[in-house]
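Up next, chain A:
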Amino acid sequence: MIELTHFQILSGFLFAIGLYGVLARRNAILVLMSIELMLNAVNINLIGYSIFMNASESHRALGHVIIIFVITVAAAELALAIAIILRLYRNKSSINTDDINIMKW
Partner candidate 1 sequence: MNNLTLLLPEIFVVILGFSILTIDFFIPKNKKWILPCFAILSLTGILIFTLVFLSGKTDELYGGILRIDGYSLFFKSAFLILGGILIVSSVEYVNKNLSNQGEYYSILIFTVLAMMLMSSSGELLMAYISLEALSFGLYVLVAFDRYNIKSNEAGTKYIILGALSSAILLFGISQIYGLLGTTQFNEMADILGNTSSINPGLLIGFLFLIAGLGFKVAAVPFHMWAPDVYEGAPTPITAHLAVGSKAATFALILRFFISGLMPLMIDLQIILIIMAALTMTLGNLMALVQSNIKRLLAYSSIGHAGYLLLGLSALVSINQSGNFNLAFISNTNFVVSGIILHTIAYGISNLAAFLCISIIYKKTGHENIEDLAGIGKKSPFLSMVFAASVFSLAGLPIFAGFISKFYLFTGASMQGLIWLVAIAIFTSLISLYYYLRILKYIYIEKSKDSQQINLSVISFGLLSVLFIAMIFIGIYPAPLMDAIHHATDALSMLN
Partner candidate 2 sequence: MNTFNSWLLFIIILIPLIGAASLIFIPKEQKNWIQWIATTLGFITMVLSIYAFAAYSHDAGGFQFANSWVWLELPSNPLFGQQAIELNLGIDGISAPMIMLTGIVMFTGILASRSIQESHKEFFVLYFLLISGVFGVFASLDLFFLFFFYELSVLPMYLLIGIWGSSTDFKTFIRTKEYGAMKLMLYLVAGSVLIWISILAIFTESGLGTFSIPALAKVGFDTTFQLIVFPLVTLGFGILAGLWPFHTWSPDGHVAAPTAVSMVHAGVLMKLGAYGIIRVGLFLLPEGAEQWAPVLLGLGTVNVIYGALSALGQRDLKYVIGYSSVSHMGYVLMGIATLNVIGLSGAVLQMFSHGIMTALFFVVVGVIYERTHTRDIEVLEGIAKHMGWVAVLFLIAGLTSLGLPGLSGFVAELLVFIGLFQTYPIAGILGIIGAGITAIYILRLVAKVFFGKLNEKVWNSLLDNKFSKQPDSNYWERASSVVLAITILIVGLFPFPFMEVINTGVNEILASMAGSL
């Protein structure tokens, strides 16, 4: 029987993996992918809560609504991010995040 806890654990793991990816990866695209992973962790969490929530229909539906918005926003964000990273690539010929530290301290 799948319970809320399973959702939560999965979501937590996914979130943590995503976070690890963000911190450990040096390729900007992979970093973006990791962020996507984190957002999906959020979605799984929401689904879990939404299913097992002890509340009215409309409140349970809110979870799904949020998920749809998250997916949309994530897509937009990714598109924007890739556009910006592309710009960076044009100028620097690199998307390694280690290379982008002109500005520091």
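How were these picked? Simply put, all candidates are chains of the complex that A comes from, given by their letters.
Everything that follows uses one rule, which is that a residue touches a chain if its C-beta (ideal position, glycine included) is under 8 Å from a C-beta of that chain, and two chains touch if they have at least 3 such contacts; residues count from 1.
Just so we're clear, the structure is a prediction, and the values are computed from it rather than from any experiment.
By the touch rule above, chain A in this complex touches candidate 1 out of 1 or 2. The touching residues of chain A, counted against candidate 1 in their complex, run 8, 11, 15, 18-19, 22, 28, 31-32, 35, 38-39, 41-42, 45-46, 48-50, 53-55, 59, 62-63, 65-66, 69-70, 73, 76-77, 80-81, 84-85, 87-88, 91-92, 97, 100-105.
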